[in-house]
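Below you'll find the structure I mean.
One protein chain is absent from this view; the other protein chains keep their places.
As written, the chains take the letters A and B, and residue 1 is the first residue of each chain.
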Amino acid sequence: MEYFLIFIAAIFVNNIVLSQFLGICPFLGVSKKISTAVGMGLAVTFVLTVAVIVTYALQNWVLNPLDLGYLQTIVFILVIAGLVQMLEIILKKVSPSLYQALGIFLPLITTNCCILGVSILVANATYNAQGLEPNLLTGVVYAIATSIGFALALIIFAGIREQLAKVRVPKSMEGMAIALITAGLLALAFMGFSGVDHGIAVAAGL
Amino acid sequence: MKKLKSNIVNMAVVLTLIAVAAAGLLAWVNNVTSGPIEEINNLAIENGIKSVILGDRDIQFTVEQPVEREGFVFHNVNDLKGNLLGTAVESTDRNGFGGNLKVMVGFDPEGVILGYTVLEHSETPGLGAQADDWFRQKSADAAEQSAAIDVLLGAPGKPGNHNIIGMNPGDEIMMVSKDGGDVDAITASTITSRAFLRAVNAAYKSVFGYTAADGVSGASSQN
Partner (left out) sequence: MIMNYFKTIINGIVKENPTFVLLLGMCPTLATTTSAVNGLGMGVATMFVLICSNTFISLLKNLIPDGVRIPCYIVVIASFVTILQMVMQAYVPDLYKTLGIFIPLIVVNCIILGRAEAFAAKNNVLASICDGIGIGIGFTVALTLLGFVRELLGNGAVFGHQILPSSMNMLVFVLAPGAFITLGLLMAIVNSVKNRKA
């Protein structure tokens, strides 16, 4: 039940893009078409899950025992960059069709701050684990939930922008300005979910 | 100087050299700053103890060695004659808006809240951070504040209480009024408020063994 709550909270209540402001660049950059948004969402889910497992292991079994906590940022970003490269090579060999679908998004992901951000949150145990012990399992659940939240926001936003492209907007509002205001309204809509997780928790008797 | 060629030896050597240099530099900076960082953390705890137990009172006092038990840290504060003035408890709630919310609460020997301070939080900057002041403000500006948000949301406002100083979690239900408690939540930050009150209740419970909120179903029972 708590795991379900982590999902609800990370997807709707504390949506990574719309309320935590991580991963804004791809959110604004790759959201012109629904099909690319789906691809980006899948790629992020994939990389984020693997990255969280690897960085969690590094933090708890290498950096902390050696008292090297201050190397966290530098090690994590290198690991993520390396991981993305590796995934690219493996995907190319193992599943060319998947590579076709996700390939072009992979290089963009290294500088997607939601990967590094969520890795740091999980490694430092500073995310909302809904009362569970923050360990590797809850970390991975949180990472998957977060990336679904990212994909959802991205796909909804792409849908809106596809429609938006067909209407006329004032000249100075064209492009990013109107996109940002649309994103603001979307964030406002997602605020409506706040408290839902608590409601479910109470209803389930937690 | 000409640019180095991208052969495998060059690449490996340069990358290794840069990484080693970076690690060395960081080790040195870490060495230099770890002292001040620890000092600041200790100072924060020290000032925290002073402010949550004494407030504005000017009394000479001594602090006993901190005791750690079940995730709580206790600091007993005595006056110079050795009488217990109160206990400052460090308490963490894991269910804040963005994770941990760590507070220090001061109780007098009867369990009345003398003061509190927020040690660590990962709430919305500028909003959840209001917990710093909110729970010690008089309700007058509370009514005004909630009126503003009520106008925005189109809901009727009601004046309430959110000053927890002087309350006793053993007698009063320290929960958000929405959940059937006696304390008003921070405007638009119910999650932060719940986490804060849970931390306060847990701190009380760790010293005195029970709270009035235990009887009410909901938030506090999940710990």
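We adopt the following convention: a contact is a pair of C-beta atoms (placed from the backbone, for glycine too) under 8 Å apart; a residue touches a chain by one contact, two chains touch by 3 or more.
No experiment lies behind these values; they were computed from the predicted model shown.
Q: Among A:M1, A:L78, A:A165 or A:A204, which one is in touch with the chain left out?
A: A:L78
Q: Where the complex has a chain not shown, which of A:I24, A:V38, A:A101 or A:V196 is the residue touching it?
A: In the full complex, the listed residue that touches the missing chain is A:I24.
Q: Under the stated touch rule, tell me which residues of subunit A contact the chain that is not displayed.
A: Given the touch definition above, subunit A has residues 18-25, 28, 70-74, 77-78, 81, 110-113, 116-117, 120-121, 126, 170-174, 176-181, 183-185, 187-188, 191 touching the missing chain.
Q: To test your reading of the contact rule: which positions on subunit B touch the chain that is missing from view?
A: Against the left-out chain, subunit B lists 1-7, 10-11, 14-15, 18-19, 22, 25-26, 29-30, 33-34, 36-37, 40, 44, 120-122, 124-127, 129, 141, 144-145, 147-149, 151-152, 187-188.
Keep this in mind: only the chains that are shown with their structure count from here on.
Q: Provide the C-alpha centroid distance between subunit A and subunit B, rounded to the nearest whole angstrom.
A: 28
Q: Under the touch definition given earlier, write down the residues of subunit B that touch subunit A in their complex.
A: Per the touch definition, subunit B meets subunit A at residues 22-23, 26-27, 29-30, 94-100, 122, 190-191, 194, 217-219, 221-223.
Q: Under the definition above, what is the set of subunit A residues touching subunit B in their complex?
A: My answer: residues 14, 20, 70-71, 74, 121, 125-131, 134, 194-195, 198, 201-202, 205-206.
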